[in-house]
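Selected chains from the complex are presented in situ; the others are not included.
Read from first to last, the chains carry the letters A, B and C; within each, the first residue is number 1.
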């Protein structure tokens, strides 16, 4: 299996063979990322979550979803590359930050924004009296 | 280095420890992906490409960009996971499709939509008389 | 009540007093539009449609939603202005196009993409045998 770095290199090779680097400015790549997210969401339009999940059982539809997800990933990797970001490292660091920000015992089973966690703490001296979270 | 599959597994572990799977429906993840793309773009707002690239030299700003890119990648990986898509495979297949769709000799140095390539072909019997591409 | 043109003029006045026109290039405005859409969607994150609608009953939350919707509208109006588009006229023309594209008797109660309507027609000689639409 390949790393993000390996995959990014293949994308860059594809790009550089076509001499398209000049188009790959941060704002252009960001715009392309938004376009691809929009195309991915077209497959969700007017559907319930159940219908979307059912689509994944239909090979033709799953391939369309996979293609759109691939495009989103490709532009994310290209953008990381242009911005000189090691994306694997960034993901691992973000997970560590989130581990600290969302301690299991405080958020289990309910999603809470960090700001709400802090506010709860400030207002009430503890998280545990809040039974609600984002439910 | 880790594969997308490895990284996705770590994200899933983080998620499942918090019992947040129930929130991770396709539409919810898509909405979160859009939010994160928006947060990434906040770092581009009102800036030129040059200013954005200059920001990447400032460690504090590069870490912010890296964090936002990580969030975009994390939701993309989670969405692929929920939609039962092998994202590495999808990226490699998409690159192959693009190899065929954008032959080097036809698009070198100029970006053209596939539809324009085909139209050029239909209208003119060849791509080469078009000197412009996307200009 | 004001027209889109009136509202746009007020936004332009606000902008020009601050000499911000130079920042309002098409790509910059598009990026700002995406950011505002993302901020609007933050209010939907991890929520069901029912929860979102319940938020609209809480004055403080409805004001937040209204502010984000206003920002989305403001950047849409600014972008129309920069692209020399009369947005009211564009909306009315789009509605007319959609009237023709989605005839009531063919789509009542079910959403169908135009491409599906055409395909149905081509494949089957009629829309009426399809009972499903996008259900």
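By definition in this document, a contact is a pair of C-beta atoms (placed from the backbone, for glycine too) under 8 Å apart; a residue touches a chain by one contact, two chains touch by 3 or more.
The shown structure was predicted, so the numbers you read here are calculated from the model rather than taken from an experiment.
Trainee: What is the copy count for the full homomeric complex in this file, when 3 chains appear in place?
Mentor: Counting every copy in the complex, the total comes to 4.
In the analysis below, only the chains that are shown with their structure count from here on.
Trainee: Identify the chains adjacent to both subunit A and subunit B in the sense defined at the top.
Mentor: Joint contacts, listed by label: C.
Trainee: Hey, which chain ends up farthest from subunit A, C-alpha centres compared?
Mentor: Comparing chain centres, C lies farthest from subunit A.
Trainee: List the interface residue numbers of subunit A and of subunit C, divide the shared ones by all numbers used, and answer same when the ratio is over half, different when under half.
Mentor: Mostly the same residues.
Trainee: Hey, how far is the Cα centre of subunit A from the one of subunit B, in Å?
Mentor: 10
Trainee: How many angstrom between the C-alpha centroids of subunit C and subunit A?
Mentor: 24
Trainee: Where in subunit B do residues touch at least two different other chains?
Mentor: Expected reply: 23, 28, 34, 37, 41, 44.
Trainee: Give every residue of subunit C touching subunit A within the complex, in rising order.
Mentor: Interface residues on subunit C, with respect to subunit A: 27, 30-31, 34, 46-47, 111, 134.
Trainee: Within the complex, which stretch of subunit B touches subunit A?
Mentor: Within the complex, subunit B touches subunit A at residues 1-7, 10-11, 14, 17-20, 23, 25-28, 30, 33-34, 37, 40-41, 44, 49, 52-53, 56, 62, 65-67, 69-74, 76, 79-80, 82-95, 97-99, 102, 104, 107-109, 111.
Trainee: Considering only the defined contacts, which subunit B positions touch subunit C in the complex?
Mentor: 23, 28, 31-32, 34-39, 41-42, 44-46
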